[in-house]
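Structure, as structure tokens:
Left out: one protein chain. Kept in place: all the others.
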Amino acid sequence: MNTELFSIVDVPIITDDVIQKVKSVNVGAITVFIGTVRELTNGKKTLSLEYQAYESMAVKKLAKIGEEIIEKWPNTKVAITHRVGKLNISDVAVVIAVSSPHREAAYEANAFAIERIKQIVPIWKKEYWEDGTKWIGDQLEKQSFESK
Amino acid sequence: MNTELFSIVDVPIITDDVIQKVKSVNVGAITVFIGTVRELTNGKKTLSLEYQAYESMAVKKLAKIGEEIIEKWPNTKVAITHRVGKLNISDVAVVIAVSSPHREAAYEANAFAIERIKQIVPIWKKEYWEDGTKWIGDQLEKQSFESK
Amino acid sequence: MIKILLFAYLQEEIGKDSLSMETDGCSVQQVKNYIHTHYPTINLDQVMAAVNEEFSFDEDVVKDGDVIAFLPPVSGG
Partner (left out) sequence: MIKILLFAYLQEEIGKDSLSMETDGCSVQQVKNYIHTHYPTINLDQVMAAVNEEFSFDEDVVKDGDVIAFLPPVSGG
């Protein structure tokens, strides 16, 4: 098992491996976000997806999100694994696990993590439909990159 | 594997089994809450915990929480498993999995579920410390039962 | 007859997880009084009751064959 807290992988993600990374005796709550490939988006049927990453930078930016979280919610621990390559419907694209002594911080930090991933982590998604393909950009519907 | 969406068990909970219950092709986001036994509470060291449930009523109330969630967040699916009996530090006491086409509903519905469990589900926790034991009541610090 | 279920500290203090009470029908409050009479250290005034697995009020009626449970403040999760 990969023991890095922040990683990009090209094989199926084992959710429980990510969860194990944030466990400890002073954890009372663990929140997990699992992003999966959905069949329908705005009524259009997705056949499969392809994720591409600027891997070295993506790992750095995931770690940066981890630092931001520790600063905002002390005593939490974060692990994030994002998959790249071809994914089918229901496959897991990303798993975020956050542990904390108390549940409020675990929920808030987890929701923060997925928002930040969509802002600053260089990973792109290409949708494959029956009638074509498209690289999806800017799911937040604004210019999402910010400067360092 | 137990296929009931809402259940009380007296054996270790396998988190992934609970997650599998809420998967489907139109799921884009799954949130999971894992409540674990923490060693320190207000500086006091817990050795172990014992959970007791009014099992038949607890299952009904978990299902009621599921109904409340579907009403508030349509298109979500919820599964909850709570463990009873003796638990040690780091053992999993409860797992809540919520799936949804989109992530916002999955986070909100999950946080709602744990709050409601602490209000209406007849499950009690006894703490074992080095110097004694105590049935813990009313973690919400108000009279938590409400009438039907 | 009605069946009375006890949980958590109530179960430990009374030393049983259930009791029976002979009655054709009475209020939840009367069941509380019955227990207090037999176990004077137990005061159920602030304890919630459930009749047949639904939360109930003190004035609700318990009939022959019903199951009434006394539920200390819950602490699951």
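We call the chains A, B and C, going by the order they appear; numbering starts again at 1 in every chain.
The rule is short, and it goes like this: a contact is a pair of C-beta atoms (placed from the backbone, for glycine too) under 8 Å apart; a residue touches a chain by one contact, two chains touch by 3 or more.
Just so it is clear, the model here is predicted, and its values are computed rather than measured.
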item	value
Omitted chain - touching chains that are shown	A
Per the touch definition above, residue among A:13, A:29, A:78 or A:93 touching the missing chain	A:93
Absent-chain interface as seen on chain A, which is shown	35, 51-54, 56-58, 60, 82, 93-94, 114, 117-126, 135-139, 143-148
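Heads up, the rule we're going with is that only the chains that are shown with their structure count from here on.
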item	value
Closest chain to global C-alpha mean, per-chain Cα centroids	B
Cα-centroid distance, chain A relative to chain C, in whole angstrom	49
Whole-Å gap separating chain A and chain B, where each centre is the average of the chain's CA atoms	24
Shared-contact residues (touching 2 or more other chains) in chain A	none
Contacts with two or more other chains, residues of chain C listed in rising order	none
